[in-house]
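Encoded as structure tokens, the structure appears first; notes follow it.
The complex is shown incomplete by one protein chain, all other protein chains being positioned as in the whole.
To keep things simple, chains are lettered A, B and C as they appear, and every chain counts its residues starting from 1.
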């Protein structure tokens, strides 16, 4: 595989219902077997889940994730493709929940397949940061029936 | 969960037969559900597979991985624990093949669970580099029935 | 979308403060997102510095001239992932 493949397998989806990250990853790996010209020797994944407490430490009832239909998917696809080209990786997977999530539920899965570990790891990490800062999502924490919009991102 | 948990769930094993990384990850996640005091909101994974070509570009028949029984597991456990404490992560999984591997077969899985994405990603990356340079493994590439010991590590 | 019209969208906290999520406006030549904000009385004379503007699903500057049929959105600080 060339370090700068011309084609990137890009797979971005927002999900309205609970999902199992490893099932998403298994389906993605199966698609890579068919879609990539050669085996990707390196794969980096990240899974994010809802914390059981709010940003100020109260027990969380639920986390609500609002998005901008159309723009959110569009932005994610655009910067995923740009980062994939920049790092010379072969494939990118993004699954992100929207709607109402319970503590412990998966929010996000990012996966990157590449020929080498460096590009796979760096692209995964950078994609995750970009997702946090450039994809239009808004979080509302629910505690005892009251919702509060979260002002910024969780710290690194 | 405290950013510096006192206990780290450490899980290191060398495998003599082909394995499925996602099955290892699923079993690990199930153990975390039981073993961790609180949900780990961030998980970073890395999967490495055998490249179909040798370091000089010939089609690879098989990759042989020799290790030092006892020392290899011991070194991996020691630096995994040290890195886990250093980064304040909750759990580390390492699965590494030994023996004769075919192109495309998984060689290594590293997974790290933590409360935040930064420690999970950084610990996973550093563990992988340490594994490459401090765990006694020796690779022999087989091409047309001839084996050649690989002198160093694959580039990042 | 009808020519001569702008669609305006609000999200999250901004939507709840304003009490609506989507409106249509007659487009007037030279109109900008900043002008739309004032016209719709969304608060003060301009959006707070933390509010970002999107035009047709792309981030844009407050003073970008709008075109007929544009969708302009005001986005409170992103808190994703």
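One rule holds for everything that comes next: contacts are C-beta pairs under 8 Å (C-beta built on N, C-alpha and C of every residue); 3 or more make two chains touch, one makes a residue touch a chain.
Remember, predicted model here, so these are calculated numbers, not experimental data.
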Next item on the list: Name every displayed chain that the left-out chain is in contact with.
Entry: B
Notebook entry, point to check: Where the complex has a chain not shown, which of B:22, B:44, B:107 or B:124 is the residue touching it?
Noted result: B:107
Note to self: For the chain not shown, which residue from B:21, B:48 or B:88 touches it across the whole complex?
What the structure shows: B:48
Margin query: For the chain not shown, which residue from B:60, B:112 or B:128 touches it across the whole complex?
Written below: B:128
Next item on the list: Mind listing the chain B residues that contact the chain we can't see here?
Entry: 48, 65-66, 68, 70-71, 74-75, 96, 107-108, 128, 131-140, 149-154
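In this text, only the chains that are shown with their structure count from here on.
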Item checked: Apart from chain A, which chains still form joined groups through touching -> B | C
Margin query: Taking the mean of the CA coordinates per chain, how far is chain B from chain C in Å?
Written below: 49
Notebook entry, point to check: For chain A and chain B, what's the span in angstrom between their mean Cα positions?
Noted result: 23
Note to self: Nearest whole angstrom, what separates the Cα centre of chain A from the Cα centre of chain C?
What the structure shows: 27
Note to self: Could you pull out the residues of chain B that touch at least 2 other chains?
What the structure shows: none
